[in-house]
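Note that this is a trimmed complex: some chains were dropped, and none of the rest were shifted.
So that you can tell them apart, the chains are marked A and B in the order they are listed, and the count of residues begins at 1 in each.
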Amino acid sequence: MIKSTLLFTVFLTLAFVAPHNSNAQGTKTSDQQAMIKALEWQEAHPIYAMAPTDWTNGAYYTGVVQAHKTTNDEVYLAALKNMGWQNDWQTAPRFYHADDIAIAYSYLYVNGKRKDLVDLKPTEKFLDKHLFESNQWTDGSDAERSILWWWCDALFMAPPVIVEYALLKKDDKYLDAMHKYYKQTYDLLYNKDEHLFARDTRFVWKGNSEDLREENGKKIFWSRGNGWVIAGLALILNDMPEDYKHRNFYLDLYKEMAVKIKQLQQQDGLWRTSLLSPESYDHGEVSGSGFFTFALAWGINKGILDKVVYTPVVQKAWTALRASQHEDGRVGWVQNIGASPEPASADSWQNFGTGAFLLAGSEMLKLEK
Amino acid sequence: MIKSTLLFTVFLTLAFVAPHNSNAQGTKTSDQQAMIKALEWQEAHPIYAMAPTDWTNGAYYTGVVQAHKTTNDEVYLAALKNMGWQNDWQTAPRFYHADDIAIAYSYLYVNGKRKDLVDLKPTEKFLDKHLFESNQWTDGSDAERSILWWWCDALFMAPPVIVEYALLKKDDKYLDAMHKYYKQTYDLLYNKDEHLFARDTRFVWKGNSEDLREENGKKIFWSRGNGWVIAGLALILNDMPEDYKHRNFYLDLYKEMAVKIKQLQQQDGLWRTSLLSPESYDHGEVSGSGFFTFALAWGINKGILDKVVYTPVVQKAWTALRASQHEDGRVGWVQNIGASPEPASADSWQNFGTGAFLLAGSEMLKLEK
């Protein structure tokens, strides 16, 4: 009798304590709790490179948008509105720089949720200048930059915003401009053998002795860089009109990259920061892995990728992503701001890593629904 | 021996875990902890309809003011000062709209706590325009709005601010103007049979086939709407000079409504969102219930309501309000922004719901002291 009382008491104790354990896995509820804890920790630890309107916040809040879309939980929308209000719905200041419009993805989303709240004039001004006026990267005045989106991260920063804005304006001229610039980046940085993007021209593999290489001699393809691209493709394809004339270009690129990304997943479910040289920094990195998980799970949910083949990939990845989260909500194992493979640690975090986690979770919640 | 050690260990474990359980009830300490957790959760989740100066924050921070008055805990005053500073002590922008002055209740309170910190010019400008200049709702230019405070929520938003401002200025002209407008609202919306306010003229019961009704045919009297009124009355009466000529009007109205509100409490201690049709959405709703609990407990503490009769009412209500709070501090079961009865859920929250919780708690702490 005492024993069974004891057992019962211990059971109650554990049951009571359990909700604190954000790592308890295996249920949608637990996934939702983990995502909210990630949001809450990140909101309590604001961080950015140059300003709260910059690309780091842009990527983070893009994850918050998708989490709200999937769950309809007010905590996400409240965070988005609060951020937008505090930013006075401004973009970052450099109209020639794709990074500086990423934050507007969130403004456009909030605008669709509540009329008369969002001021879209800064977004409009930025896009009109960015897409239709020449600047230092398109007019030839910068000797090293010959195209607008000269680094692959840009394909996440601007195009998904442009798609949303084109939908709002019901004007394909934005999509056409986007396609022009996207194609330039593709032509410059996409490696058609590897089906991966070089981060920028420094990393374009030419097969000669001047190529940048990992210390072991292997080609350098950056995990987060390719994460930006394929996650951006999922965002673009999700909302681009089915009948848009260049849609298949994006769809084909997405499918081709997805096959390759699947192949590069490591045994623990995560990707290494140097995709073709996993041994360089032999631990999972969460920002790239989160973007990949999001992109692949999106493809399964849309019926674009084979469910039987890809579901084990994303489930393994999501389990590992969940394990990267600390008890208090912090998402660790995120490579710091950079432009090429560098190591991470259990404690390293950035807001865009939390964004990648939320993006992944927002599609994982839809699996098997 | 082992058994007793085990029992002791389990006891220790539970004792240790206990402070995490915000729902542990029955003591003033536990109530204070629950209130601080509510504040802290809300501060970590800023939300508003249009701006941080709007009525939603106004109602929330009115609860924070009362919590500080009762407990003198620095966490409340710090939150008030921080909010005021971030808002630059501005009201919301529409001088004709009672909602847009609600936030000034907090500014006036902070001003009484710390000289030379608060800028009261925006409050002064608003009130002078609101009360003494004609506008679109009083000059006849809006065909549907013939009085300044044409919806019952307004009786919470503006009058308590006006009472505080009149005290500061030592000038009854503010009280006289308030009374003029308050009486107009009373004449337009108060149902002298039901002793409840219609939310606005759409809900005024005329006894004909054009009356808006619940699906079951019953009259529509909104819980939160009447919560705004009677909580506003408690705030007004608390600080209105004892010798003010129209004071008895407010006192009589308060007492009359209190009797009715008591009758409408449901078995679980909470009120339904449609007061006269509890079956429409048969679950407790926390914003209305919080305002009622605050108002009734205030009346007990002031000796206006019969202690023996009303104490069980508010204790039952407060127990249920406490149970609506999540482990992490979130106050749930709050109907979203609206203008008539709609359902809530365990997860639904808004800052004004947290405000209602704090208002209720601030008077419950004084009971039996």
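Brief remarks follow.
The rule is short, and it goes like this: a residue touches a chain if its C-beta (ideal position, glycine included) is under 8 Å from a C-beta of that chain, and two chains touch if they have at least 3 such contacts.
Everything numeric in this text was worked out from a predicted model, so none of it was measured.
The complete homomeric complex described by this structure file contains 3 copies, of which 2 appear in the displayed model.
Keep this in mind: only the chains that are shown with their structure count from here on.
Between subunit A and subunit B, the centres computed from C-alpha atoms are 42 Å apart. By the touch criterion given at the top, residues 2-3, 6, 9-10, 13, 16-17, 19-20, 40, 43-44, 73-75, 78-79, 81-82, 85, 116-117 of subunit A touch subunit B in their complex. Across the interface of their complex, subunit A is touched by residues 3, 6-7, 10, 13-14, 17, 20-21, 44-48, 50-52, 327, 347-349 of subunit B.
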